[in-house]
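What you see is the complex with one protein chain gone and the rest in place.
Naming follows writing order (A, B and C), and every chain is counted from residue 1.
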Amino acid sequence: MAKMRLTQAINAAYFEEMERNERIVLFGEDVEVSMFGDTRGLHAKFGSNRIRNTPISESAMTGMAVGAAMAGTPAICHLMFSNFALTGFDGIANQAAKLRLMTGGQARLPVTFVAAIGAGTSTGAQHSDTPYPMFMNLGGINIAVPATPADAKGLMKSALRGFNPTIFLLPRVRGATSGEVSEDPDFLVPYGKASVMQEGSDITIVAIGSCVHHAIRAAKALAEDGISVELIDPRTLVPLDTDTIVASVRKTGRLVVVDEARDRCSAASHIAAVVGDEAFSSLKASIKRVTSPNIPMPYAPALERALLPDPDKIVAAARLTLAS
Amino acid sequence: MAKMRLTQAINAAYFEEMERNERIVLFGEDVEVSMFGDTRGLHAKFGSNRIRNTPISESAMTGMAVGAAMAGTPAICHLMFSNFALTGFDGIANQAAKLRLMTGGQARLPVTFVAAIGAGTSTGAQHSDTPYPMFMNLGGINIAVPATPADAKGLMKSALRGFNPTIFLLPRVRGATSGEVSEDPDFLVPYGKASVMQEGSDITIVAIGSCVHHAIRAAKALAEDGISVELIDPRTLVPLDTDTIVASVRKTGRLVVVDEARDRCSAASHIAAVVGDEAFSSLKASIKRVTSPNIPMPYAPALERALLPDPDKIVAAARLTLAS
Amino acid sequence: MSQPNTRHNSTPGSERLTAMLERMLLIRRTEEQLGADSRAGELPGNVHLCAGQEAIAVGVCNHLSDSDYVGSTHRGHGHFLAKGGSVRSLIAEVHAKSTGACGGLGGSMHVTDLSKGMIGANGIVGGGIGLAAGAALSAQVAGEGQVAVAFFGDGASSQGILPEVFNIAVLWKLPLILVCEYNGYSEFSASSTVNAGEIADRARAFGIPTDVIDGNDVEAVWTSAAIAIERARKGEGPSFIEAKTYRLRGHLEAEDGFLQAPYRSEEEIDQWRARDPIPQLVKRLTEMSAMSDADFEILEAKVAAEVKDALQFANDSEPPEMERVLSSVFVDQLP
Partner (left out) sequence: MSQPNTRHNSTPGSERLTAMLERMLLIRRTEEQLGADSRAGELPGNVHLCAGQEAIAVGVCNHLSDSDYVGSTHRGHGHFLAKGGSVRSLIAEVHAKSTGACGGLGGSMHVTDLSKGMIGANGIVGGGIGLAAGAALSAQVAGEGQVAVAFFGDGASSQGILPEVFNIAVLWKLPLILVCEYNGYSEFSASSTVNAGEIADRARAFGIPTDVIDGNDVEAVWTSAAIAIERARKGEGPSFIEAKTYRLRGHLEAEDGFLQAPYRSEEEIDQWRARDPIPQLVKRLTEMSAMSDADFEILEAKVAAEVKDALQFANDSEPPEMERVLSSVFVDQLP
């Protein structure tokens, strides 16, 4: 075990897997410099054949990553901010998510798109999105949203060993979160297996990405009032481990879902819909969503803060649920 | 009143509004020829300045439509199939949906993106998507999904008179549906006002786009068993008239949502989540979603049919709901 | 700006030309069958036929082995067969049968055979360009002398992904051959109305060696491709070939159903019919005394039998099961 930050954990995953599999390539704009730090040192170690700075050409980048993967070269396509994934969206939405089916299962697609998500640092509307709900609706593409360094490493390593297209999202404001991470070279975190971060009996809180940390604080606050929270981090949104969530709600009867994405057609909406269907008879109260409103993110920090999920909002939603 | 097909109704809306407002322009690939028929005759009437065939350049098309609108020229950007909106997604997702907020409300954005949605004619995975859930999650952009010729005309006319960016989606397999359409030049259908197509007391069915027609047939089948269905077509998904839906479910206590989009983070999920929250105490049974599975659409017609919502699936979901 | 291709000395020779004729004929007759099936309402989806353009696919792919890659377009039947895909799997695919190249899940716009390096027809105009460039990257990293070819239309040339790939391919010296099938139309729009300037100039601006050729002359295609592919195999980077051609059929077979007026004159079509690459090649072989009328008849009969067999195969095949769909989304994972 070693203590490291989330971006360092991703960096370690790249290093280990690129050493293990000599075919893996990584490219993106300024990945040599590495603004977020996750790709730091790779170029020095693996050289210009496997680590490539690209021009600002998101359409070609996503398309090429998929083509390389189809041809047998696992590719990591670093897109910096997730909004830029929308700039080069064809390669993700119309190619990566569809090619395996369209080819009748012929294509293996070991391609991993990496991008940062989330607001909270006044980068404005075009650098603050949390677009995983859009990616979830694509069908055919895995989505990882790690909240801890350990999960970040394990999920990245699994993606790089697999043959499915994956979007790996890095919660930006939590890039500096520290935690213990396994140094076992075969430490993997499976896709589709939620992490029950805390067991509890009164209410289930499902939180995604950076919201997991808000939820931890909310759970602590609620515990002071004697409320026992079961806290679940799905870790991957595709596949989504609804079984674990539904089982938890069958036990607690109450659910709050916390998701930084905009509310409309959010991951929170989907989880609420599934649980509302599958655990209907166990529900003691309506399912509450703590999400961002259906608007682009403003620049002014006080407004941004006010719009995003936070521990207080989670506590308030939990209390509302517990009151009914 | 005149009887016309849905595409003809859209065509009539273009004609009327382009005559009324001389500034409106329309462009897209082969809009002069008009594969779907909705833009037929416009070029002959309005000429090459206002009706323009474009090269295959979806990124420029969406960006330019937004820029033209910002500069005061209402623009209709015809994208043919909605999958191509994903090819040129930046102009929609990062510009149209965000510019009004980013400019502090300065920008008026009279831009309408038009595209066909839906599967059912074996056009394969890249021409069959129903991506409105992704658009709904963007925030900041209106979405119209008319099911009838009258709504198509009225919603298009409203979009062309307004100053908000709009995605106008044409349910493909229902392009040939006929219906009575008002010829009043000021016939408008408001955004954010659902259409209660049939009142009923036992169960609410909310259906979107071409699914409305499946739901009508399902409601008939259910009526034969004495089941009274309240059938609601939201018509616009942004803004979404959840009030009407919630009020209906408060009355009936049961809800089935029918949506051709893939299930994960679908419009159906979102509607289920909102109703599950707001009408919780009225619910007599869990809310059922009739959607498409989370996969790209296959080519083989029998498989495609089997994956899509249809009247039988709606009836089955309704019966399940009614049985509990 | 950039150096034009200097004409290659080597020519295909009559034996190779005959083999290419057979492939071209196979494409033509296969598509005629599919066109007829389409008009008879026997196909579930649309088909875009490449009749008239066969010399490009065949002349280029003749240089490739199964380990080389081809990225294609919505008009991909010819590329599929030229790259060694089987007629049976093509016809079965378009007929939505489980025995089709993609198990009936892809359809005409998605015919793919990865075992042959055919990474797929693509329903997104421009989509195949990015995929082929990625395959070229893969080839470069593998370092075994493979190359990738991107076929795309003149219409596709206005997609921004093409110049993006021009740029990256030059910077990275990718073993990529970009082949523009300039058939004069983008759907129903004459190319001149949707393309400014010469497309080849756009490639030249990035320093890509460029060749503009008669795409209906399979020898010219073969020779130009030889140079470009050799360059790629030697690690000297990308090439661009603009092959002038014409599609003898409509944009899609169903177009008469919605067209209000013709967009091409009969005269124009006739002119190009006179330049049909297949009779031209037959003539050439005859002039070379490498093919007699009888030889040609034998070839025709062979091809006809192959198409007939493939159609029978498709007809005898079962449509795909839902099982196949679910197992074709993810590897070792449910959707």
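Details
We adopt the following convention: contacts are C-beta pairs under 8 Å (C-beta built on N, C-alpha and C of every residue); 3 or more make two chains touch, one makes a residue touch a chain.
Everything numeric here is computed off the predicted structure, so don't read it as measured data.
Looking at A:G67, A:G209 or A:P296, the residue that reaches the missing chain in the full complex is A:P296. From the options B:L42, B:I76 or B:M102, the residue with contact to the chain not on display is B:M102.
Here the missing chain is touched by one residue of B:R50, B:H214 or B:R235, and it is B:R50.
In the complete assembly, the contact with the undisplayed chain comes from B:Y191, out of B:Y14, B:F84, B:F168 or B:Y191. Residues of subunit B that touch the chain left out of the display are 23, 25, 49-50, 52, 54-55, 57, 59-60, 62-73, 75, 90-91, 94-95, 99-108, 139-140, 142, 162-164, 191-192, 239. Interface residues of subunit C facing the missing partner chain: 1, 158-164, 166-167, 170-171, 193-198, 201-202, 204-207. The missing chain lies against subunit A, touching residues 29-30, 32-35, 37, 40, 53-60, 83-84, 87, 121-127, 293-296, 298-303, 306-307.
Definition applied: only the chains that are shown with their structure count from here on.
Centroid distances built from C-alpha atoms place C farthest away from subunit B. Remark: among chain pairs B-C and A-C, A-C carries the greater number of C-beta contacts. Subunit A and subunit B have Cα centroids separated by 29 Å.
Each chain gets a centre from the mean of its Cα atoms; for subunit B and subunit C, those two points are 36 Å apart. Chain centres here are Cα averages; for subunit A and subunit C they lie 40 Å apart. Counting partners per residue, subunit A has 59, 90, 94, 101-102, 139-140 as the residues that reach two or more other chains.
Listed for subunit C are residues 102, 104-106, 110, 122-124, 126-127, 160, 320, 325, 329, 335, each touching two or more other chains.
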